[in-house]
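Every protein chain but one is kept in place in this view of the complex.
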Amino acid sequence: MAKLKWALIGGGEGSQIGPAHRLGALADGHFDLVAGALDHRPEAGRAFAQSLGIAPDRAYGDWRELLAAEQGRPDRPDLVTVATPNATHYEITRALLSAGFHVLCEKPMTVTVDEGEDLLRLSRSTGRLCAVNYCYSAYPMVRQARAMVRAGELGRIRLVVTNFSHGHHGDATDAENPRVRWRYDPAQAGVSGQFADCGIHALHMASFICDDEVERLSADFASTIPSRQLEDDAMVNFRLSRGTVGRLWTSSVAIGRQHGFDIQIFGETGGLRWASEQPNQLIHTPVGGRTQIMEKGEAGLCDEARRLSRVAIAHPEGFPLAVANIYCELADAIRGTPRDGLPGAESGLRSIAAVHAAVASARQGGAWVEARPPMLR
Amino acid sequence: MAKLKWALIGGGEGSQIGPAHRLGALADGHFDLVAGALDHRPEAGRAFAQSLGIAPDRAYGDWRELLAAEQGRPDRPDLVTVATPNATHYEITRALLSAGFHVLCEKPMTVTVDEGEDLLRLSRSTGRLCAVNYCYSAYPMVRQARAMVRAGELGRIRLVVTNFSHGHHGDATDAENPRVRWRYDPAQAGVSGQFADCGIHALHMASFICDDEVERLSADFASTIPSRQLEDDAMVNFRLSRGTVGRLWTSSVAIGRQHGFDIQIFGETGGLRWASEQPNQLIHTPVGGRTQIMEKGEAGLCDEARRLSRVAIAHPEGFPLAVANIYCELADAIRGTPRDGLPGAESGLRSIAAVHAAVASARQGGAWVEARPPMLR
Amino acid sequence: MAKLKWALIGGGEGSQIGPAHRLGALADGHFDLVAGALDHRPEAGRAFAQSLGIAPDRAYGDWRELLAAEQGRPDRPDLVTVATPNATHYEITRALLSAGFHVLCEKPMTVTVDEGEDLLRLSRSTGRLCAVNYCYSAYPMVRQARAMVRAGELGRIRLVVTNFSHGHHGDATDAENPRVRWRYDPAQAGVSGQFADCGIHALHMASFICDDEVERLSADFASTIPSRQLEDDAMVNFRLSRGTVGRLWTSSVAIGRQHGFDIQIFGETGGLRWASEQPNQLIHTPVGGRTQIMEKGEAGLCDEARRLSRVAIAHPEGFPLAVANIYCELADAIRGTPRDGLPGAESGLRSIAAVHAAVASARQGGAWVEARPPMLR
Partner (left out) sequence: MAKLKWALIGGGEGSQIGPAHRLGALADGHFDLVAGALDHRPEAGRAFAQSLGIAPDRAYGDWRELLAAEQGRPDRPDLVTVATPNATHYEITRALLSAGFHVLCEKPMTVTVDEGEDLLRLSRSTGRLCAVNYCYSAYPMVRQARAMVRAGELGRIRLVVTNFSHGHHGDATDAENPRVRWRYDPAQAGVSGQFADCGIHALHMASFICDDEVERLSADFASTIPSRQLEDDAMVNFRLSRGTVGRLWTSSVAIGRQHGFDIQIFGETGGLRWASEQPNQLIHTPVGGRTQIMEKGEAGLCDEARRLSRVAIAHPEGFPLAVANIYCELADAIRGTPRDGLPGAESGLRSIAAVHAAVASARQGGAWVEARPPMLR
């Protein structure tokens, strides 16, 4: 099977997410990195691209340059990844989709709900993929959880509780560090800080596993470091369309939590628990029974959990391979076997709408507000 | 040192909390059980009392009988514990205090705020102890956490996050079981179900460790089993008087959680974590540093942590000995060495006020409401 | 039911194990402490005894004094606990048994095999209890493990692996501290250091759960702190009489392990795991199935696990209550309901024989040697 061709925009040297995308695209042999515009500093971007093996004539200084040059090539990329600063996602993704490229966009897909609706429409009208990198949803045991919910193994889902809390922005003496500061500055980050950064992963996960959508929510936001304009801690209560009660806590000042992303799902006939720092296990308790540890790779898991795992039971697979699973599903989709687990523009749009709803609720003292974008009500 | 004399009301055969009180009072040799009215069925109560070694003439059929007979004895009890159904706490405790007894009352201390204010006034005017059994606060490592907060080791406390969630009422087929049912029936349980049952332990703990009081709150209540009138799941956001942000989740339908009571405290210079299923450890992360495991019994702990522990490091001490710690502090207080950690009528009153506030907020769609009782504003 | 009368020898102020015995005897209301010879310094012992509520005329300066005075009293103790230095256990226990007292002796029961055989004979001939404080075996979930093995739920037991390793003697700068030093000095500790101190708990546990006896063993001893004459680290391979393979590691220089006593049992149809720092859980994996967490207090446990637990599921019970369970079974036996789980002189003897066998094996470069005492071959 011939490899697919892949281009990367953003993810330059020193980027946090860039290495995960490169590894994710390459690891399973589905993609070759053929073009890139990796840095907002043109020379640095071109040099870094060549150090990664990209041919000099496809090592671009700028995403517009890449688009202009690549869209006409016979060997043009099958997929372009957008891993640039948040505020630029919309413009770049829009241009790529319009030029007929499949796109994988980092989250958040856009800044405004209108932009999100625009991309969803564009993705539908062009028939191009507009995937969003909700990579945690591609862990095998997350897929297993969803499969169990779908199969009714937990009965009606009463309650979903999820946290995404870390303490990496908890040091007030580091708060003016530009790598931290921008996230809490409305001029750069938009209307929300921590909720838009981490909370939407958790909200997407809740919807994803419950196979349902957030309908309304009530939020409490706090800037626990007073110099911050945007929230560094948030609690969001929500309801899914089928009545499931949701609870979501997210924080960046939870000193001692490293990557505290976890989720618990409670139904009529059982409960599940999964945590991103131990992603290869899924904890299951049937009502009236004992808690059991399900392991990635054990016999009897769902097709997706099997397909998205590479090595035997109890050999841990981690975050970069969850990203690689997104690329596996992109490769499948591009080759004509779309997978319904791949998060697309609709997921991206719902997240943005939820961010705006949470901001509105917090401003109104926790009032319950509609969380769905107008286009999807 | 002569033993103190102790009487027990309630806690009859089959009671859940009775054994913990008996063990708690006896374990450290501070008290002798000299009188009891253990059951609402007079004969059963008398027989059970005698099987526990209580003299026949002090094995009563009823609390009024006990009060009438014991208040005039020269060897009257130094302490009376009230472990009866919730709705009776107020009347019995009131009568005991009025007769000059020290009292340990099970939580919730009263059903209404007015009753709570009355007991606080009475305790103050009589100079009698009116302790409330917030026993989790007597674990050594909880005391250590409070001592660290008080000493400023975490800086200003930004955030406290606590959960008390279990799944033992998650089986809908068991919901009509009378042992479960009454908790969700307003006629028997009052205005609140799970929050009044477990949530107030967590709320007390947050105040206790942060050494501060809840000022206002916003609640979301849900009856995830539809036949229930009162909530079986609740989320409460709150603010302490010095600005600390609080988050509290409590549930009785979290299938797979056994006794999921835990608390995290996040300050400017560090974070702490404690969980009731692993009560002998306190997890500490200084800002910018590594997570460390503090052990009950290690060198350098605070006086209270040392005083309330009996065996060497890494020999676990559990729930019954936390209750025993409450009795140790009662013995100390009765013998003239009061300890400021012992939860009293003020704590009991604040909890009731918070319950009523949470109910009011939930009814108003999460509006923020005053959480303090009128008497303590 | 009237309380039993209890006397304590040793366990004076500052003793590590004394508090656990006092709490163990008192907690469940089975015993009253009526007499004591608590310290090798007569005055200190008498004073401490009275501070614990013992009458002045029964607060003795010496165990011989206690024996002489108590044996003729009509209200003589029903049980005497021996918690003195190891080298004195034999003489005191012998005298007590001979005078017709039931005895609970701290481990190791004796120093030599001959002494152990003598006590076993004496216990048999007098019909007096000579229990040994292998208290870990009285945890509810340890009893559950034994019940499962006995019921054949694991099939034939192939393998048992146990560790009892801590790091509390790992600081060479503290090695001359007398509280540490004596354990590695043959003049005070006998032939073995760490194995005799902690290892025999693990060896007893292996036999206890497997319901079988150690037949032969091969040992590797090391003094990792060179100034020590006796071992501070040992590995013992052994075989039980029905062919089960055994592995036992014990260490006192395992810095970072607090109280690392755990055991794993592997049979034809499943495996079990238990750890003393998390004593309320038993981990069970049926062959070909998922790992399950069994909880103290869950439905369906064996009678012993139910009888030896006091509070509901997920309320932890710890080390002092395991000791209390030994006292519960002593009270049962004294009152005429003996329990077969209570460790007696035979267990004490087998341990001593194993210590001597391990020493002999280690001296012979790991040769396999007989582990049973002559009397029990």
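Miscellaneous remarks
The letters A, B and C name the chains in turn, as written, and every chain counts its residues from 1.
Convention: a contact is a pair of C-beta atoms (placed from the backbone, for glycine too) under 8 Å apart; a residue touches a chain by one contact, two chains touch by 3 or more.
What you see is a predicted model; the values in this text were computed from it and never measured.
Under the touch definition stated at the start, the shown chains contacted by the missing one in the entire complex are A, B, C. Residue A:315 is the one among A:64, A:150 or A:315 that touches the chain missing from this view. Residue in contact with the omitted chain (choice from C:161, C:210 or C:326): C:161. Set against the missing chain, the residues C:251, C:280, C:309 or C:347 yield one that touches it, C:251. Considering the complete assembly, chain C touches the hidden chain via residues 158-159, 161, 165, 167, 170-172, 218, 220, 222, 224-225, 233, 235, 237, 245, 247, 249, 251, 253-257, 264, 266-268, 270-273, 283-288, 291, 365-368. By the touch definition given at the top, chain A reaches the unshown chain through residues 1-3, 16, 19-20, 22-23, 26-29, 33, 51-53, 166, 168, 258-259, 276-280, 295, 310-321. Contact between chain B and the absent chain runs through residues 290-295, 298.
Keep this in mind: only the chains that are shown with their structure count from here on.
Taken as a graph of touching chains, this assembly is fully connected, with contact between every pair of chains.
By the residue-number overlap criterion, the interface of chain B with chain C counts as same, with over half of its numbers used by both chains.
In terms of their C-alpha centroids, the spacing between chain A and chain B amounts to 42 Å. Taking the mean of the C-alpha atoms as each chain's centre, chain A and chain C sit 54 Å apart. As a whole-number value, the distance joining the C-alpha centres of chain B and chain C reads 35 Å. Contacts with at least two other chains are made by no residue of chain B.
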